[in-house]
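Here the complex is missing a single protein chain, while all its other protein chains stay put.
Order as written gives the chain letters A, B and C; numbering starts at 1 within each chain.
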Amino acid sequence: MINKKVSSVTKALEGISNGMTLMIGGFGLCGIPENSILELARSGIKNLVCISNNAGVDDFGLGLLLKNKQIHTMIASYVGENAEFERQMLSGELKVILTPQGTLAEKCRAAQAGIPAFYTPAGYGTEVAKGKEVKIFDGKSYILEEAYKADFSIVKAWKGDESGNLIFKGTARNFNPMMCGAGNITIAEVESLVPIGQLDPNSIHIPGIFVDRIFQGTKFEKRIEQLTIRKK
Amino acid sequence: MINKKVSSVTKALEGISNGMTLMIGGFGLCGIPENSILELARSGIKNLVCISNNAGVDDFGLGLLLKNKQIHTMIASYVGENAEFERQMLSGELKVILTPQGTLAEKCRAAQAGIPAFYTPAGYGTEVAKGKEVKIFDGKSYILEEAYKADFSIVKAWKGDESGNLIFKGTARNFNPMMCGAGNITIAEVESLVPIGQLDPNSIHIPGIFVDRIFQGTKFEKRIEQLTIRKK
Amino acid sequence: MPLDKNLIAKRISQELKDGFYVNLGIGIPTLIANYVPENINVEFQSENGVLGMGPFPIKGSEDPDLINAGKQTITTLPGASFFDSAMSFSMIRGKHVDLTVLGAMEVSEKGDISNWKIPGKLVKGMGGAMDLVASSDNIIVAMMHVNKKGESKLLKKCKLPITGLRCVKKIVTEIAVIDIINEEFHLKEIAPGVSVDYVISSTEGKLNVPEFVPTMKF
Partner (left out) sequence: MPLDKNLIAKRISQELKDGFYVNLGIGIPTLIANYVPENINVEFQSENGVLGMGPFPIKGSEDPDLINAGKQTITTLPGASFFDSAMSFSMIRGKHVDLTVLGAMEVSEKGDISNWKIPGKLVKGMGGAMDLVASSDNIIVAMMHVNKKGESKLLKKCKLPITGLRCVKKIVTEIAVIDIINEEFHLKEIAPGVSVDYVISSTEGKLNVPEFVPTMKF
């Protein structure tokens, strides 16, 4: 067993410095690495390039780093719920690269899988295709998208073991699995860090080979963005 | 719930006819759709193009279809354990397209995922690269590989439910998941077909959307190719 | 009388067919789940990683780890499955989803759609919309026929940045059902109490109108 356990979020984030590119898991506020983001906010590390589907809300998730002006460039697919984000983007303070969600997912997965580039139909004929190679397969046009490069991937899982095996829960899975191993170093924060051998080998979503450091988060707020209920 | 259950292997294979391209799951004899292969052997359907990592052994798995001369072209990565295969190939009776195993897997996955083509380093500078586009990323050369097209995918899973959700077991998973949804119609044979709601949504390997027909196999021989044991 | 949002959703629900996997966008499309005809089975996919979505949870049973693409808390039905975003878009890009319904700011008579950006003003991002419209063979747009300024949203040519080209097959608005065939709008149905002339005057793109236009039925 190769042990990936680190004792704290501070140790987990060691080596992250100004100007680096980070991939950060989660969809909206669901499945985000809360403890790591709070630590990044405390750290004051600046000029970050963040690859994440969303940018949190004004006072939680990546919104915290935006408010602190720690993010230089944001690569995301949707930013609709964050007023500060929109303000920084429209004013030009923040560089934003909007990317179709499926392309974003596949560019992470390509990085994980050693695929330098792939063709996708998403974005053909739109602003997204600018400067990208176009190729026709079976009469349909596709654009060439390259794998992301990142210094660190930071993901959140439900359960993990000391060798870095991960299991996600519900829709908190989202972008987390593909980001594992996509950055040079992968940090996983988990709700529950269990001893080796307690996870069913058949039910592991991400094998430990894709994870470099794992720690149990001290607190998970798991804020709900849109509480929607039905009348019984 | 969308019901994918069919009552027999015969019904499951309806529509497969001479000259079609089939993707068939399994690695060696592990995780192969035994019941479907036996039925194909009985059917006498000819001129098949088969995409499968291996070609079985002389008297089991795809070897049965080879012996019957039902296969026109075999696309595989490794054929080392099949004498009849080697004979037909060297004599020219059988057309063989050898493909690196990872490329084979990724070409299936690309078909499933609507990715028409991707770059891979595997095979660059070799016979495999002949006639394929080469492109350099970060100073390294890659070749362009296209997604497979197939009429049917035939896979084998451990458990499945009536809506087509699948769970695989151990290394019998192998090529089966990526082939689901990669062919126009996907047939899954399972060891155990359970009622809807009995599989943990978090542990499903292949969601039913990728599966068109599912049936419980009547018998699984699960032949072992290389029984290797240690002395206690 | 023009339809309200719920009736637009109800009209679109008539396009559901037995065995369909359906992706519903944020807004009006989400409401369609409330109107699935009783005699058919469909499953709802949400691109954030769930197939087999059920209704919203009852109070107290909400789970922060269980949301749809609109970030709303949801439930799942028996037979549901969870998966990552890459596999979710394998379903979409790989054409495994049978019907996609989404909102739009503009649709052109060629079937082009704009719904992600108003330059210099509003940038929400495309989310999964560009993947959906680039891949799905069966796209229905649910939207208002005119914008807040009273200008038609069914145009000869989209003015806003495009989300996808030649992809929309059908538009359902508060006043009409319009199909796009051979790059032209075709009026198929009108809302109860709405005149054909009103639909024509509300549509900037060329609208083909048959001799008899049926009224929507519910």
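The criterion applied here is as follows: contacts are C-beta pairs under 8 Å (C-beta built on N, C-alpha and C of every residue); 3 or more make two chains touch, one makes a residue touch a chain.
Only a predicted model underlies this, so the values are computations on that prediction, with no experimental measurement involved.
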Missing chain: touched chains present in the view: A, B
Touching the absent chain when the full complex is considered, from B:K4, B:K159, B:R173 or B:R213: B:R173
Which of A:G80, A:G181 or A:G217 contacts the chain that the document leaves out: A:G181
From B:A105, B:A150, B:I187 or B:I204, residue that would touch the chain that is not displayed: B:A105
Residue among B:N53, B:T186, B:N202 or B:Q216 touching the omitted chain: B:N53
Contacts of chain A with the absent chain, listed as residue ranges: 1-3, 109, 111-115, 161-163, 165, 181, 196-197, 201-202, 204, 207-210
Absent chain, residues of chain B that touch it: 27-31, 53, 76-81, 86, 89-90, 96, 98, 100-106, 108-109, 120-128, 158, 168-178, 205, 222-230, 232
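Heads up, the rule we're going with is that only the chains that are shown with their structure count from here on.
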Taking each chain's C-alpha mean as its centre, the one farthest from chain C: B
Two chains sharing the most contacts, counting C-beta pairs only: A-C
Intercentroid distance (Cα basis), chain C paired with chain B, Å: 36
Inter-chain centre distance, chain A versus chain C - centres from mean C-alpha coordinates, in Å: 28
Chain A residues counted as touching two or more neighbouring chains: 106, 120-121, 168-170
Residues of chain C touching at least two other chains: 82-83, 86, 89, 92-93, 135
